[in-house]
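Only a single protein chain was left out; the remaining protein chains are all shown in position.
Each chain carries a letter (A, B and C) given by its place in the written order, and its residues are counted from 1.
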Amino acid sequence: MRNLAAILFTGGLGFLLLVIASQLDFGHPPMVVGQEILDVAGDQVGAANIVTSVLLAYRGIDTLGELSILFAAATAAGLVLGHRHGDAPSDPEGGFILRAGADLLFPLLLVVGFYIILHGHLTPGGGFQGGVILAAAFFVGVLGRPAKGLNHDVISVIEGLAGAAFIGIGLWALFLEGEFLKPMLDKGTLGDLISAGTLPLLSLALGLKVGSELAGLMTSLSDTEAREP
Amino acid sequence: MIDLNFVTVLYVGAIGLLVIGAVGLVMCNNVFRMVLALVLAEAGVNLLLILAGYRGDAAAPILGFGPEGAQMVDPVPQVLVLTAIVIGVGVQALAVAVLVRVFHAYGTLDMRELKAHFEFELAAEKTTEPPRSTEEPAGGRPLSPVPPRPHPGEARS
Amino acid sequence: MGANVVDWMALLIVVIVLASAVAVLTVRNMVGAVAASSVVSLGVSVLFVLLHAPDVAMTEAAVGAGLSGVVLAVGLRKLGLWRLEDDKGTAHALVPTSQREDDTDA
Partner (left out) sequence: MTNVILPVVLPLLAAFLLQPLARLSGVVARLLGPLVLLVGLVLLLRLWFAPDTEPFTVALGGFAPPLGIVFYVDQLALIFAIAVPLFTLLFWNWSADAYEDSQEKARQDALMLLLAASATGLALSGDLFNIYVFYELMAVASFGLVVLRGTGPAQIATVRYLLLSAFGSVLALVGIAILYTQTGTLNLAQLGQLAPTSLHGPAGLAAFGFMLVGFGVKAELFPVNTWVPEVYATAPARIAGLLAGLVSKLAVLVVVRLLVVVYQDTAASQLLLVLGTLTILFGEFAAWRSKDFPRMIGFSSIGQLGIVFIGFSIPGPWGMLAGLAVALHHLLIKSALFGLANRWSGSLESLAGGARSAPIAAGLFVLFALSLIGVPPLPGFWTKILVLTGLAQEGSGLHLMALGAILLITAIEANYLFRFATKLFSTSDRPPASHGLMDIGAAVLIGIALVAVTIQIDPVGDRLRAVARQAADREAYISTVFPAEPTIAAREDRR
């Protein structure tokens, strides 16, 4: 009975979506806002990567909200998982290959992560992608040596300060220019590393925030006592 | 040669993912699999959003990459999807964290069993005495003080 | 419009993605299901490249296929389901019976 209702529901959903699909004109979007942004973004923001322009300038508050969502998820997960009991056994130490690999990968991932963050306004990539790689760099270390773990104090300080820096740049613009998160500083020449005003700074704050958030999330998840089969 | 329409193929893929995700969410009883189904549905809707900004003859929205003066695809849906992906993984991680705790407490991931545990513990919490077994059970499962045995035959789609 | 390489590639990936999506729901082994969901994310990220969305493709590959796979895998490990073998097709075989008894009563 329940399965029948479920089949009816999902069948109806699929049918509805297909009917709507036949009405829509995919492949020829109206491009109302999009075209306008494509036309003016280069001059207004000065970043070669228009996606980054939209992400950090035109829709900056969305990005802030999204950072907050990650933060809320990490905070809630911290509350749920709580503290690890002191006597609980931690995961076994990784083998030699894992440990050596982690040591080798750590600087490499760190460099790649920061490269992607700092070139976010020029090439594909940016704060999120780089931040995920930074988180991976630290998490690989945790995988290699679970007993050592990550210092939660340091992570929470970094995540707090990075988030505060993002808002701080926004408030700075609010008090100087009268608008929250308005792009400031010299736009430079399109395509240079130091260009697009405050965008690289925002990107850096974003990357650090995302990285520390995800690293904290994953370590607190892997810190909880395992239920061994 | 078969006439393949690129956009239609992708559209069918997006709808397919959405519907498969919805099927999983509605019909799976294993909570962990429901989380996986959620991942599928999210991937589907992300694809749908990107398709909303796609046009066939255009390039990626990065200045100075494509030929001069070339048309570019709509950047706005791409930003929306970037946002949606990160939101999705945050929610997913939180879900896994709560699941780990639930599993530690009850030793099961079956939604029906969890629901039965829920009703039973809540009734025990509200009144000092456990509910009488003559009381009509919710969902056809007798509310016995002993938590119900795991149901034989994991119901799958 | 005649079909070219990109079109066939898109078709192939969509088929792979949908097949893995079905696998996510039907594979009995949870590790397999998580792996299949990573395949879905990876396939979708390739589709994003074909749709001229390199930023999104990078994010989907890093977050969807990488990070979310790791989160789910760590979760599985904590749930004690991090096992590859399939037990005789009984439904709750992924949780050993000896454990189930004492834990449900707790």
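By definition in this document, contacts are C-beta pairs under 8 Å (C-beta built on N, C-alpha and C of every residue); 3 or more make two chains touch, one makes a residue touch a chain.
Keep in mind that what you see is a predicted model, and the values were worked out from it rather than measured.
Asker: Since one chain is left out of the picture, which of the remaining chains does it touch in the full complex?
Answerer: A, B
Asker: Among A:L105, A:I167 or A:L201, which one is in touch with the chain left out?
Answerer: That would be A:I167, which touches the missing chain.
Asker: Kindly state which of the options B:L10, B:V31 or B:I62 is in contact with the chain not pictured.
Answerer: The single option touching the absent chain is B:V31.
Asker: Which chain A residues would touch the chain omitted from the figure, given the whole complex?
Answerer: Given the touch definition above, chain A has residues 16-17, 19-20, 23-26, 29-34, 36-37, 40, 44, 57-62, 64-66, 68-69, 71-73, 75-76, 78-80, 82, 153, 156-157, 159-161, 163-164, 167-168, 170-171, 173-174, 177-183 touching the missing chain.
Asker: Hey, which chain B residues sit against the chain that's not shown?
Answerer: Residues of chain B in contact with the hidden chain: 18, 21-22, 25, 31, 34-35, 38, 41-42, 45, 48-49, 51-53, 74, 76-77, 80, 83-84, 87, 90-91, 94-95, 98-99, 101-102, 105-106, 111, 114-115, 117-118, 121-122, 125-128.
Going forward, only the chains that are shown with their structure count from here on.
Asker: Classify the chain contact graph as line, ring, star, complete or other.
Answerer: complete
Asker: Please tell me whether B-C or A-C has the greater number of C-beta pairs in contact.
Answerer: Answer to which pair has more contacts is B-C.
Asker: Residues touching two or more other chains, restricted to chain B: which are they?
Answerer: 6, 23, 51, 54, 60-62, 72-73, 78, 82, 86, 93, 96-97, 100, 103 - these are the residues of chain B that touch more than one other chain.
Asker: Mind pulling the chain C residues that touch 2 or more other chains?
Answerer: 53-56, 59, 63, 67, 71, 74-75, 78-81, 95, 99
Asker: Which residues of chain A touch chain B once you look at their complex with the stated criterion?
Answerer: 3, 6-7, 9-10, 13-14, 17-18, 21, 26-29, 31, 33-35, 37-38, 41-42, 48-51, 53-55, 59, 62-63, 66, 69-70, 72-74, 76-77, 80-81, 123-124, 128, 190-191, 210, 217-218, 220-221, 224-225, 227
Asker: Residue numbers of chain C touching chain B in their complex, please.
Answerer: Within the complex, chain C touches chain B at residues 1-3, 6-8, 10-11, 13-14, 17-18, 21-22, 24-26, 28, 30, 33-34, 37, 40-41, 44, 47-48, 50-56, 59-60, 63-64, 67-68, 71-72, 74-76, 78-81, 90-92, 95, 99-100, 103-106.
Asker: How about chain C: which of its residues touch chain A in the complex?
Answerer: 53-59, 62-63, 66-67, 70-71, 74-75, 77-83, 95-96, 99
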